[in-house]
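Would you mind keeping the following structure in view while I ask a few things?
Only a single protein chain was left out; the remaining protein chains are all shown in position.
Coming up: chain A.
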Amino acid sequence: MLTLNDSVTAPLLAATVALPLLGAVALLLLPSGGAAARAAGRIGVAVTGAALAGTLLLTAAFDRDTAGEPQAVTDVAWVPALGIRLHLGVDGISLPLLVLTALLCLLCAVHVLRRPPAGEGGAGPRGLVALLLVLETGTLTTFAALDLILFFLAFETVLIPMYFVISRWGGAERAAAAWKFVLYTLLGSVVMLLGFLLVGLQAGTFDMVVLAEAHGDGLSRTTQILAVLAIGVGLAVKTPMWPLHSWLPDAHTAAPTVGSVLLAGVLLKLGTYGLVRIVLPVAPEGIRFFAPYLAAFAVTGIIYGSLACLALVRAGAGGDLKRLIAYSSVGHMGFVLLGIATLTPTGVNGALFANIAHGVITALLFLVVGAVRERTGTTDLDRLAAHGGGARLYGRTPRLGALLAFTAVASLGLPGLAGFWGELLAMLGAFNPAEGLARPVFVVCLAVAGLGTLLTAAYLLQVVRRVCAGSQPAPAPSPDGTGPPGASPAPPADAADGDTADGDAVDAGSAPTGTATATGTAATATAATTATAERPSGADRQPELPDLRGDEAALFLPLAALTLLIGLWPALLLRLTDPAVQLLLEGVGR
């Protein structure tokens, strides 16, 4: 380990946080033209790479023995009139998130460099890279901020760039999705601002360290409850917690790959991080009041997300793979919230672990899905799974297929991979919640969450089967007569869904399936004939799909390796977070 003192690491942290913003300004001031557009990608990679190097250096210099206290602290008065300070620092909770953010931003920058957006008008790579850099500054600052108003400022900084990323580089329905995203989250965060102001004015300071050390002293119970309600709503929208999640599926579906990666990998973490960093230590009485409700909402989210995914994954439902991952995020973040709601070190550590794991795994999932979409031109599950015309990744692109399967399995929480530990610890925390919390409530939540893990496994395995293996047991033309009805798992009751999917689908392959489910066995013969008429030609026409390319592998493998690493060696993270969590929870335990 490097031994650097604060006089070196503090400027390093400040520089790491500010560098992407400077890069973005420089990009915007570049004279426009072809050269600038080409340079933009490289500048983006260089700046995000430098930021990642900065965070890695901070990690190397991080003193693990005092992981509970902020290190590399910069504390400068900024707006003395309102008592706002530029107060930055890292501790064991924020450090992994800083590294994760920097890593994902670098991967996104590489993604943009290798696949620059086509660019309508000025919508070339330059704007996208600049927005990514602003996003990076915003998220890094949020994770490093130790002042409530600075936290709020950084929290808000991500809104506008993400709006533009979705609305300009997104897919279908992007305008509506972008509006929903920005208005929903802004509504949450202005309410959060009211909570911050309430806390800051009552306690007389916006300094998170001072507030955390006070453990809610100087704040009346009413204030704490009001503050937790206001701040919690803002953070819950961002997390997102059921029932405030409805912006997320639309945003994810419409966002471009880099947008989805950052949204899932980084932006959602802002919400849960805020809960742990601000709500737990600052208003312990308030969070104790709300903990059972939070747990209930959390497990509702788990079940809701899983059921939504199960509905989307059915054949003929017309489900979108990105939308499915978005709903699965609602479920996964439910585990994180459950862990936080237990108010125990076990649960909160689990929540923070699940936070990181979700960031790594879901980012990887979105990258892989982006690669699949590049090859097949769709993320529609029915078309990907379509008999004869589908993706069949195992057969056609074995490496990509294996990677998708690996990521899905990691996401469902297979022991040995990253997804496992966080959810286990969160549920363990729920089995034995903090003193004073109603244990029966939490045990019920635990049971429901357990059911949720089952459902999660069910839909993710179905995704793997449908996308990687295809919907048909064998794509050979011989078992045609019995094929379609037996192969489609959807019961006939879903005729309506099937019909709509049929209407949307222009692909030749999905048409027979839809008709078959709609009309039942009576129509099997006709459907089969249509299918036989089209399938061979369809199979012949299917172009070769390129397997995982070198540059893609370079993007995906770090995340896959990270999934494996923290899955096999969870202590790597837990040793960092635990001391900080113990400190933050001191007030709650009293």
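Observations, loosely collected:
Keep in mind that, in the parts below, a contact is a pair of C-beta atoms (placed from the backbone, for glycine too) under 8 Å apart; a residue touches a chain by one contact, two chains touch by 3 or more; residues count from 1.
Throughout what follows, contacts and distances are computed from a predicted model.
Hidden chain, UniProt protein name from the list "Putative spermidine/putrescine transport system permease protein", "Response regulator", "NADH-quinone oxidoreductase subunit N" or "ABC transporter ATP-binding protein": "NADH-quinone oxidoreductase subunit N".
Of the options A:Ala60, A:Ala172, A:Leu201 or A:Ala438, the residue whose C-beta touches the omitted chain is A:Leu201. Residue A:Glu156 is the one among A:Glu69, A:Glu156 or A:Glu586 that touches the chain missing from this view. The chain not shown here is touched by just one of A:Arg168, A:Lys238 or A:His252, and that residue is A:Arg168. Taking the complete complex into account, A:Val190 is the one of A:Val190, A:Leu454 or A:Leu557 that touches the chain left out. Mapped onto chain A, the footprint of the missing chain covers residues 28-29, 31-32, 78-82, 84, 120-123, 127, 134, 138, 149, 152-153, 156-157, 159-160, 163-164, 167-168, 179, 182-183, 186-187, 190-191, 193-194, 197-198, 201.
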